[in-house]
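Pasting a structure here, questions to come.
For this depiction, one protein chain was excluded, whereas all remaining protein chains were kept in their positions.
We call the chains A, B and C, going by the order they appear; numbering starts again at 1 in every chain.
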Amino acid sequence: MLSANDLECVRGTRRLFAGVSFRLHPGECLLVQGPNGSGKTSLLRILCGLARPERGEVRWNDAPIWRIDEEYRAELAYCGHSNALKDDLTPSENLLAAASLCGQPASRGAAADALEAFGVRQLDALPVRALSQGQKRRVGLSRLALAARRLWILDEPLASLDARAAQALAGLVDAHLERGGIAVLTSHQPIELRAEVRVFAFT
Amino acid sequence: MSSGLIHWFRYASPPSFYPLAGRMTPWFAWLAAVSGAVGLWIAFFVAPTDAQQGESYRIIFVHVPASWMSMFLYLVMAGWSGLGLALNTRLSSMMAHAIAPTGAMFAFLSLWTGALWGRPTWGTYWVWDARLTSELVLFFLYLGYMALRAAIDDPRRGDRAAAVLALVGVINVPIIYFSVQWWNTLHQGASVSLTRAPSMAAAMLAGMLIMAFAFWMYSIAVSLVRVRAIILEREAHTEWAYQLKEAT
Amino acid sequence: MSAPSFRAAFAGIVRRDLRLAARRKSEPLFSLGFFVLVASLFPLGLGPEPELLRRVAPGVLWVAALLASMLSLGRMFVADFEDGTLEQLALAPVPLVVSVSGKVAAHWLVSELPLVLVSPLLALQYGLPADVIGLLMISLLIGTPALSLVGAIGAALTLGVRGGGALVALLVLPLYVPTLIFGAGAVDARLAGLSSAANLSLLGACLILATVFAPLAAAAGIRIALE
Partner (left out) sequence: MTWGSAAEFFAMGGYGFYVWGSFLATVVCIAAEMLILRARRQSALERIRAERLRYEAAA
């Protein structure tokens, strides 16, 4: 269970938001909405533990995330604005590197399956440099399929994805929720999930 | 105990520290002025002429206190930085930030007066003496701290990055000092030590200590004024600042 | 999913960075080229007198190695910072200190080990005797990892800061002083026919201290930069 208690975020001299609280139980999905600059990304980064809230705290199964630290991060998969891909490596090399950087090396087969889930397996002969924006995004998101994490935090996952890829992602999120996972995401495009989505809107 | 803690934390918030610092500043400023006057009087009119160095030794009355302050202020700065990192209090980081320029100034003064003392004593403005060299490195450490602080726009990030640097520096200062000393004995450079005045008369020692006290009080007063300016800069957008009498 | 292993994470980072360096090829050679050039420029400035060159060789070679290693510091974290990999490292279920140590190790293998390997050739230019050349290599072998470690702190603190390169120099060079003194001192002592054991053990102590503290500080710096 992920809970946010009375979060407040200040950027520079501006207060982006205050008093943000919610609870997410297994199988629930939260869609964070709001105009540009309203603090969506900042909220997600606070939920990950990358940024510190000015006030309040984030709890995972009732333990503050700063206290359980690595235990929390072992449950977490985060996809930010950037894809965290190396231009000089091929997609599967990237996935394998990402897995081993987490101390959880994966097999080539598992990496290929993860790429298959987003339909980018056939691109594996090329270095990432040669891929289009959308293809890169898909490779980046394949990490979700490779590492089994219970909490997904996705910042604009649909950015530069085409309709088919968006559908693939929605399917993946649905399967994740059915397994008892939790997802928090932001999106400007509508995302069609089978599961019920809770919406948190910034004004 | 707990009420005392709450009391303390109340002053740890910049808006409530601002008036307190304002009330404290004149006291330290007056202490600095009076002890400075007494120190200078001793330095020029009470302390006798040195048998070996003649009148040139009188530089000691600014040189040694300036060196002491430059080292002491770095420690204090690192202390506030550590406190700021550990407790995440904004005021501690602001204090560290406010001390740095004064520390750098004293390090510079120590180098400047050291050079002016070196000329009549050793016949040259600069020798690679262990103390002078480590003072120079300390000066660079201050400059690095201030440069890093100035290069980061986000004040909170700047606070924390500079604090890490100050802590790294404070671990390094003894190592640097030891290594420079080691290097100096190895190369048989200048063997005259600046601070060991040949025959330290009681008046000399008293003058030096009083001057050091004056510099210390001055540092506190100036840091308080600077921390007030920093608070104003950081809180410029708050209602608290709008209600200040000074700003009307 | 298996429990995260620190060793796998460390090895994974080193392997990935080595592979990236192998794909880029030219970049690691820049600091090597710089090292060779600076060391070769000194005789042009000082004059070809063999006695003088031999006297200054330990200091000159050490300072050249130090500057060359500083030149490559900027690259240590920047690429990972810009493409988001650093965020993923900070969110990995292994402590960031482990990943940072891996990055530093890879940086040393790619950018500094070549300097150590080339240094005998440069030492020959300065007419150093064979035993002194051996000692120069040993001192660089102990000293350059300390440089990488301390440099990592500067590289982490200046991530995403304007004027990064010059700022790194200002932050890091004063911290290099002990390493330089003990490293060059060891070679100097041997050149003068004295024992360099004391210098080398002090250099080793610097390395140990740096190994213990620098990754912590660098990891703290990275977390601050990511916030």
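Note that a residue touches a chain if its C-beta (ideal position, glycine included) is under 8 Å from a C-beta of that chain, and two chains touch if they have at least 3 such contacts.
Model, not experiment: these values are computed from the prediction.
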Inset, instruction - In the full assembly, spell out which visible chains the left-out chain is touching. - result: B
Legend entry - Contact with the hidden chain (one of B:35, B:70 or B:102): B:102
Legend entry - Missing-partner contacts on chain B, residue numbers: 44-45, 48-49, 54-56, 58-59, 62-63, 66, 101-102, 105, 108-109, 112-113, 116-117, 119-120, 218, 222, 225-226, 228-229, 232-233, 236-237, 241-242, 244, 246-248
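Following the convention adopted for this analysis, only the chains that are shown with their structure count from here on.
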Legend entry - Highest C-beta pair count, chain pair: A-C
Inset, instruction - For chain B and chain C, let me know how many angstrom lie between their CA-based centres, rounded off. - result: 32
Inset, instruction - Calculate how many whole Å lie between the centre of chain A and the centre of chain B, each centre taken as the average of the chain's C-alpha atoms. - result: 48
Legend entry - Between chain C and chain A, distance of the C-alpha-averaged centres to the nearest whole Å: 36
Legend entry - In chain A, residues with contacts to at least two other chains: 52
Legend entry - Per-residue multi-chain contacts in chain C, two or more chains: 227
Inset, instruction - Under the touch definition given earlier, write down the residues of chain C that touch chain B in their complex. - result: 153, 157-158, 161-163, 167, 170-171, 173-175, 177-178, 181-182, 185, 188-189, 202, 206, 209, 213, 217, 220-221, 224-225, 227
Inset, instruction - Give every residue of chain B touching chain C within the complex, in rising order. - result: 137, 140-141, 143-144, 147-148, 151-152, 156-157, 160-161, 164-165, 167-169, 171-172, 175-176, 178-180, 182-183, 186
Legend entry - Contact set on chain A toward chain C in their complex: 45, 48-52, 70-71, 73-74, 76, 78, 80-89, 93, 97-105, 127, 147-148
